[in-house]
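Okay, here's the structure, questions in a sec.
The other protein chains are all here in position, but one chain of the complex has been omitted.
Every chain is named by a letter (A, B and C) in the order it is written, and numbering of its residues begins at 1.
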């Protein structure tokens, strides 16, 4: 079912502005791949008008549920935080191309910044089940926003946090943790998702060390299915054609993307 | 304070579509008179855009609280029903001219239809405290929507319900109850609020029996304070001037109003 | 093929939009439905009254720089910039797919000059499966100093006349609402020989990124669509229905069956759903069902009975 009203069974506030929502949709859960996303209708008022793209954070195929992790940043996510358990979530998906879940090599590094950890958790679960050696780096402002900690421990991956205030793990940027504490020779493949500045640094590192990998990009979306051409973006300034983030992405090869080609909208 | 963020202390569903909401605002409570109303902002999304006019249903001056009784009929009242206790209600008021609380005579009849009972309850309380003999007629579809029953019993007035399905009190229209079971000579003053058709019948009865009284009218509102001229209405088709329901009313003398001068908007 | 008469409780939703016979009045607006395949998981597209495909030009276009869309109160601005693969690719790749799926296709075309429009129309000759051509005349018209084609009555009449001369396919000019007098434009379209008119296209608007102190959209201006513009769309259709005898394909902010009924009651023969698809991809189907139910509840045998009913 590409459109679902999924019963909300869990909706928790994890930190000041981070929430976790789990809903039931066995078919959607069965079809979801790491890196894909859903278009969520946050309320019945048509305000905000458009659906909001939210990554698939985790899937429980036995329960037939999908979990989302989101951060309240504006009126859409604020309205979303008001959805009650036992209500039905109006979602479209799974949408987009997910991550490559058969990367070359064995030693896999996942780097998430902030809520950018969301698409990497289900990826970690799938890679781990395929017996890859998975190491996850997660950068946050402080300990209380390392919200994926428990899931990652349960999945059983190697977890290295970095916090701005040093309240847990490495004190500083997650990219500094990468540069100073890891050996490039020990990494076969890199996945990253987070703020543009972070992904830019990670991509430079990957390219400098000739490590293949993938990134997950964001762009404002309307349809989410490739029909409106609203989410177009040039991957490199030299590209003549644009890609549709919703349909051709949101995941792209790390080498294919040039960061700072254009800025994000700040409002 | 004509604008208040009042702490919501009670918000209950009373029947299928009727809710009762009590919030704290000592100053607003102190200033409120029966028949006045509030302009309620139902959420923070600006959708619906305009505030919703809701009558003052009851006031507890010692607690400093105001209670509203409302029926969910559209997206505004639906959004209102989602306000949680401990949140703050954004309200303007008290607005408009209330009922005459020193009516001539002693034997006072209040007739409410459906949620039109709302402004009559606080009126009953005030009149009762002034030692008037108060009789309240309330028409509803069935017993479960006689939601003001407990408050009226507590106030200690004579209460005569009428229900369409006969599940409580008189079986039939409240206007038939009035016509068949009451003696006009036993009524010194009439107040009424409810659907136009009901008020029209009550007004005809009052006029035929030369009983003075007041009605509470409704019209779509924007400002609620007399600034936009949006809620204008002709009281009689012969009137040259229009009145502003929000500021000149919502209460008017029963003799001054001709019903069916114009229809309500049905959408 | 004969329609099954055994289907339970089905009203006859068919409408005649000028020379076009549609099974039902519900179409999807150009630019919001791609070339038809994008929404196939959500809708059985052969159930739609018609599919109006993405605006197509003579040559391929890469469109505007991002950001291309931004949400606004009850609406959105878009400045896609007519990204499309060009008419040849449409005719060779997309049209066969649409034909296979037995969809009624309305081709939406755009150009910078009258010549562009006539050349695209000529190219479509001999290709089966295009039910009508919708002329998007809201593009900047270089010859007229940057104002849009659709804002000048004379140009509207000329462009319609010119395309009518080169094709036998019914022509539906799509009117821009960014004009002083929509009736005058509709009259010009009719004078040019239009078979029906489509209205409204987007209102021109913009948004500012106050942090960056610059326009949000890469293109500065964009087209405003969605529920925000519904009151303007209804007003313009009302005006045209009252003054000009031409069938109207109406849209602008339709989000529900009730909205569709408003459009029909001010005179629209068929309606289009655009931005509403993004919010609810099942909307066209829901409106078809909703209209069916409305007709049964109100004992209507044809939507003709309520068309223009609210026009005084």
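Just so we're on the same page, a residue touches a chain if its C-beta (ideal position, glycine included) is under 8 Å from a C-beta of that chain, and two chains touch if they have at least 3 such contacts.
If you're wondering where the values come from, they're calculated on a predicted model, not measured in any experiment.
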{"item": "Contacting the left-out chain in the complete assembly, out of C:65, C:162, C:232 or C:282", "value": "C:232"}
{"item": "Those residues of subunit B which, in the complete complex, touch the missing chain", "value": "2-3, 41, 46-51, 92, 219-234, 240-242, 247, 262-263, 265-267"}
{"item": "Those residues of subunit C which, in the complete complex, touch the missing chain", "value": "72-75, 77, 147, 151, 178-181, 203-210, 213-215, 220-222, 224, 226-232, 234-235, 238, 253, 258, 261-262, 265-266, 306, 309-310, 312"}
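Rule of thumb we're sticking to: only the chains that are shown with their structure count from here on.
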{"item": "Centroid spacing, where centroids are CA-atom means, of subunit A and subunit C in whole angstrom", "value": "36"}
{"item": "Subunit B and subunit C, separation of their C-alpha mean positions in angstrom", "value": "47"}
{"item": "Inter-centroid spacing, subunit B versus subunit A (mean Cα positions, whole Å)", "value": "52"}
{"item": "Set of subunit A residues in contact with two or more other chains", "value": "46-48"}
{"item": "Where subunit C touches two or more other chains, by residue", "value": "73-74"}
